[in-house]
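All protein chains but one are shown in place.
Our next item is subunit A:
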């Protein structure tokens, strides 16, 4: 093992050492196995969140025209209110619930006598005031323990008010991270929402899966795709309307941006509706171009292919001066990335566009396939913490199943399009010698900063200020530090501008006070000059 890794792990007790050693590795020339998606060790200062955050906060929260109701004490709903920047614009005739937080705000007597009664009353009040298209109920920790029958309440709501109501049992303690929440949300969306509204697409049509419109990312992606001539049926779930998701099954191709959070739906839609999926990456200029060309290859329509090249040429022409300028400012810098389950990979490619090298990349809650590639899925051993997350068995839905390409055609295409129904993972895109870590904690992070000396550490809010106090720039790759979009062509420029601004801000030069380096005392002290 390398010296850097040795030094970091040495401080650990035998038990911790044994565990953490499997989650951190220095890349060699071939893909190595990493341990991931395991229980968080208590007391390690993890950055992970919970199942509720993955379900409500990430996947369901962005759906703009429904009520997402948190069933629990006030905190969970409060903290997930407006804090993830999944932008949404009001659609004509609809409301935008994104600005609201709904909670049953359980009190002590609800914990003792059960919260079902309060939940039912809350739903009645919601229907009275808002008459929403749908209500999604998200459970929090105590709900599972006190045994509230949420699915029964959801069923009753449908009967009583004719309002679609779905129960999500996403108690915080389920699974080991946000990841379990993604899976739970995916299962219910595929079961009860997708495929429930008919529609006939007008042209080459796609869904964008696992794209939450942080800082307007999906709007930039949609802008590009619409220029080329694609029809976008739904985005899951950035700026989404529930009706768009209901008709998602009518699209010809699923584009998967965040593999971790949405691959379940991509896989299940393939079985149920025959929809092929493509792992795309709209982060970074080169990646966006490659993605657009992959899409053109899939549709194999000369008109689309020509338009794709025309749009690429024009978009690049528009941004090339800016990209060159920021590349000049950033080339040779070193970056570390620690983000949830997807961006630590995607942003490496964008950084490459600017000549920035990645020395460390880590995920909070990704699985082995996100690190190593989907080919390892059959070898993943699930432990007890994950076994109770339901794995849905779905079947082909006759009448709604349509193969845009036959399986033979797809197999042929896969030779040309690596990412067609496949995700190769993060590691193959990284240089030998760089560090890959899973569920990185505060101690390890500090040690790696000392050893690897990155110029910038991309991460989240909890460690941003820790890193910056240590004199290293930290930009958030969850919230984009309230900037964005970072996706697509225009996003790449925004990103380059933000990173350059951060590295060159004059404030860094004032970190050391002048009297620390230069004596202001003249004359003598104790006889010495």
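Please note the rule applied: contacts are C-beta pairs under 8 Å (C-beta built on N, C-alpha and C of every residue); 3 or more make two chains touch, one makes a residue touch a chain; residues count from 1.
Keep this in mind: contacts and distances are computed from a predicted model.
*Asks:* Can you match the unshown chain of the complex to its UniProt protein name from these: "Monovalent cation/H+ antiporter subunit E", "Light-independent protochlorophyllide reductase subunit N", "Nitrogenase molybdenum-iron protein beta chain" or "CRISPR-associated endonuclease Cas1"?
*Replies:* "Nitrogenase molybdenum-iron protein beta chain"
*Asks:* For the chain not shown, which residue from A:88, A:122 or A:253 touches it across the whole complex?
*Replies:* If we include the chain that is not displayed, A:122 is the one touching it.
*Asks:* Residues on subunit A that touch the omitted chain in the whole complex?
*Replies:* Looking at subunit A, the ones touching the missing chain are residues 11-13, 16, 39-53, 69, 72-83, 90, 95-97, 99-108, 110-111, 118-122, 124-126, 128-130, 140-142, 144-146, 172-177, 384-385, 388, 442-443, 446, 461-471, 511-512.
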